[in-house]
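Here we show just some of the chains, and they stay where they sit in the whole.
Just so it is clear, A, B, C and D label the chains in written order, and each chain counts residues from 1 on its own.
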Amino acid sequence: MKKLDILTPIGLVLAFALVMFGISMGGTGIKPFIDMPSLAITLGGSFSAVLVTFSIADIKKIPKYFKLCTTSNNLYKMDLVDQFKEISKKIRKDGVLAIEEEVSQIEDEFLKKGLELVIDGVDTESIKEILETEIAEKEVLYSGGSKMFKVWGSYAPAFGMVGTLIGLIQMLTDMGSPEVIASGMSKALITTFYGALFSNAVLNPIGFNIEGKGEKEVVFMEMMICGISSIQNGESTRVIEEKLIAFLDDKERAKYYKREGNEKVADLDGA
Amino acid sequence: MKKLDILTPIGLVLAFALVMFGISMGGTGIKPFIDMPSLAITLGGSFSAVLVTFSIADIKKIPKYFKLCTTSNNLYKMDLVDQFKEISKKIRKDGVLAIEEEVSQIEDEFLKKGLELVIDGVDTESIKEILETEIAEKEVLYSGGSKMFKVWGSYAPAFGMVGTLIGLIQMLTDMGSPEVIASGMSKALITTFYGALFSNAVLNPIGFNIEGKGEKEVVFMEMMICGISSIQNGESTRVIEEKLIAFLDDKERAKYYKREGNEKVADLDGA
Amino acid sequence: MKKLDILTPIGLVLAFALVMFGISMGGTGIKPFIDMPSLAITLGGSFSAVLVTFSIADIKKIPKYFKLCTTSNNLYKMDLVDQFKEISKKIRKDGVLAIEEEVSQIEDEFLKKGLELVIDGVDTESIKEILETEIAEKEVLYSGGSKMFKVWGSYAPAFGMVGTLIGLIQMLTDMGSPEVIASGMSKALITTFYGALFSNAVLNPIGFNIEGKGEKEVVFMEMMICGISSIQNGESTRVIEEKLIAFLDDKERAKYYKREGNEKVADLDGA
Amino acid sequence: MKKLDILTPIGLVLAFALVMFGISMGGTGIKPFIDMPSLAITLGGSFSAVLVTFSIADIKKIPKYFKLCTTSNNLYKMDLVDQFKEISKKIRKDGVLAIEEEVSQIEDEFLKKGLELVIDGVDTESIKEILETEIAEKEVLYSGGSKMFKVWGSYAPAFGMVGTLIGLIQMLTDMGSPEVIASGMSKALITTFYGALFSNAVLNPIGFNIEGKGEKEVVFMEMMICGISSIQNGESTRVIEEKLIAFLDDKERAKYYKREGNEKVADLDGA
């Protein structure tokens, strides 16, 4: 179900390429922009603050968070409409147990669990409670990832400033010729440069990326809950279809109606 | 239903004209303010961060977002009151099926769908759920567009600062005569200038513009839901009118009452 | 019902007088602080961004917004308690139709409409829906005005910075003697000065002013809804009084109880 | 019920003492830090903006706000538990009218009014509505005070910057020897110093102080509502006790249980 979210690496590479290009326009080459101790203060220091901020369990999720921001789920809403329509028709014809086999082959864990509970005859309230708790749990995952990168993205420029202040204080304490001062000043600014760059080209974008994916995932899960509830309430295929179509955006809806075309009339008869 | 929102281009042109005017007051001409590499870092870099932030599906909506901010929907609330009053009267006289033809000619997809569901006899709860899901979907569209431009508007000055830091570091690394330093400093500041200008004259205003339009659209849709529910509940024409008038602002209301004038008394008799 | 809010002009005049006083303490006079092109960039530029941000309908409301922030409504809560007590007693004695004439003379449109609906026998739910929609509409007005000035207040310093950057870049491009540089720098700072001054002495305060008035207006309207609902539910005069008194603050309540004095006992007997 | 909140003056004096100490470490004495015109611009100017922001009614509450931040209410939750337990037992033994005299001696206006309404036999819904309106009114008071000081605390540094810009522009317009420049610069920075100091040592802390007290007061009032509702619903003394104990924090609870000790068993028998 997961596929590579190609935009994330493209954007990251592009941002650094453009910065490189900007650097190459000056006459100094890349050398003055590479300084390991500055990197240690800015990235290392801000990551230390991240360690204080979060628990071990959260830190262990960092690989998972990276996976979240470099892949994207296939959230095909149209397929979901079709799936629910089919299930609804089957149930109306042969009863709720008729879908047992079909359900066992559903890939999505959330949808599968929901329909299994329907088949098992669990009451509507409990099903809703269970599925909404799962959504809340999913939101905790995504918002946790988003928060970690955003918080990191707020620490990075701060540690950049700390580094610059260290450089400035040292430079002012131990003044030499103007050239020496200028060179000290130049070094002092590198941590601010690192802080601004990592925060705005990497950390904040990744934080927002995970946030946005979480929001979409949640809407998709709410669409499933809507369908499952309708199925359990024994609503007509037509109403279920209308309820689910409401989750499509303009473009998807146009596509859906176009595909349906003449089919639609036939459908309504059978509903 | 869409018409050009003339204020958006006017405001954009005016802002740049005023900045040009400000530049022309100095003795240097426009030349020192045009620098392609600086533009690449500031606009290109911040757009790269936007690519990391959003998914392909979101990025593909950029043309749509531009359309949202340069056009405005005709949200004539008074016409809507009239429309609902007419429908209500017809239904009270000839039953719900009497409006079938009228409904089929309604241009607004949302209103049409809602009234069709009423005619089809779908239950109140389901209709409300369907229409509110559509509103939520509309809100996702507008808030998505608003967020994209606001986030871009926060990256732009940051990349402006990154560019300025690159310039400063290069200048300080490779110091020459004071004139050379001044010219380097001048160049370094251009990215900050670009970042501040694009963020505050273009990106943030467009972000707020889309947000504001979304809010108005949602109120208009809620007004429709209010009318549709009232129709389905079989409320009197008078009550429906009062409920919808409550959505008008002072000015619209004054206009409405003025137009009604003597009509009003007659209306009440027929309600 | 509206009266001049004398504090708004006083505060504005005072702020500018103090700034003038501060300027007069230096030896340069007012001249270096007046520069039309700088004003054009800062105020004109930020207003252009406001034009992009809002719709024509919003922009047309600017005169209304100015009226909102320079006048204040008479929201005499104690009078409202008295009014409702009287109405309640009348209804309990002579029935709901007995208040028809009294209601027709009420000045406040909102209260009048609410009580008319009660007299007309519209059901409680519908009345509440109508009146709450009106409150929401009122909130849209006030929050719209508040947002416009606050957004403007955030653009103004940004355009001030844009102006300062223009000045700096020009100065650095075309360096002359130190005096020339200082004078250019001085000019460059004027836009930042304008931006900070207008934002913090005019735009933000007006934005907060409108916001605060809206909040008070809404509480007053909610107090009316509370009274109207209680009347319709046929609650006792005593309970209505208690419900409305709960909206008074400590000072108003002390005043109210003092005035009531011995009256109170008599009231309770008649309730 | 009110007692002096000794921490507020201690904190204020300490902050200024530490700043004085910092100043005394330099060789210049206090003189360069005292400048009346700078104070006029920074404090006077920001207060002018406060006048524009708020209404006369709000401004008149400033003495009240000062009283709020220098005193603290005795919110003894444990005493409240005892009080309610006693009332509950009395009612269960002798009926609701038996507490009339006890209630008339309660000092807290809110609790007294609530219990009086219970004695008068007003229905649960109305009592809850009345008491919750009072809480809302209390929240308006505290949040109003908090907002005033926080808004002032945001204006103060802004006017500090305005003052500094005035100084800088004057200094750059009228350059003399380096010493003159330095002295002008020094003066220009004083307004920024005042703005930062007052905002962070006085205004913002007071704003947060009032906010925090409001939150505690509201929880205390909600605890009273909880008790009053339980009394009216005729719940058992044991359940009322459990409900109220839930409002205690760990420390208070430990203290409460320790005090109860063996009593507890006896209590349960009598419940």
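As a working rule, contacts are C-beta pairs under 8 Å (C-beta built on N, C-alpha and C of every residue); 3 or more make two chains touch, one makes a residue touch a chain.
Bear in mind that the values here come from a model prediction, so they are computed numbers and not experimental data.
Within the whole complex of this structure, the shared sequence is present as 5 copies, and 4 of these are drawn in position.
Here, only the chains that are shown with their structure count from here on.
Chains that touch both chain B and chain D are the following: C. Judged by shared residue numbers over all numbers used at their interface, chain A and chain B contact each other through mostly different positions, with under half in common.
Rounded to a whole number, the gap between the C-alpha centres of chain A and chain C is 40 angstrom.
Averaging Cα coordinates per chain places chain A and chain B 25 Å apart.
If touching chains are joined by edges, the resulting network of the protein chains shown is an open path. Taken together, the chains touch in the following pairs: A-B, B-C, C-D. Contact residues of chain D toward chain C in the complex are 37-38, 40-41, 44-46, 48-56, 58-59, 113, 117, 120, 122, 126, 129-131, 133-134, 137, 140-141, 151, 155, 158-159, 161-163, 165-170, 172-175.
Remark: chain A residues 5-8, 10-12, 14-15, 18-19, 21-23, 25-28, 32-33, 72, 178-179, 182-183, 185-186, 189-190, 192-193, 196-197, 199-202, 204-206, 208-209, 212-213, 216, 219, 226, 235, 238-239, 242-243, 246-250 touch chain B in the complex.
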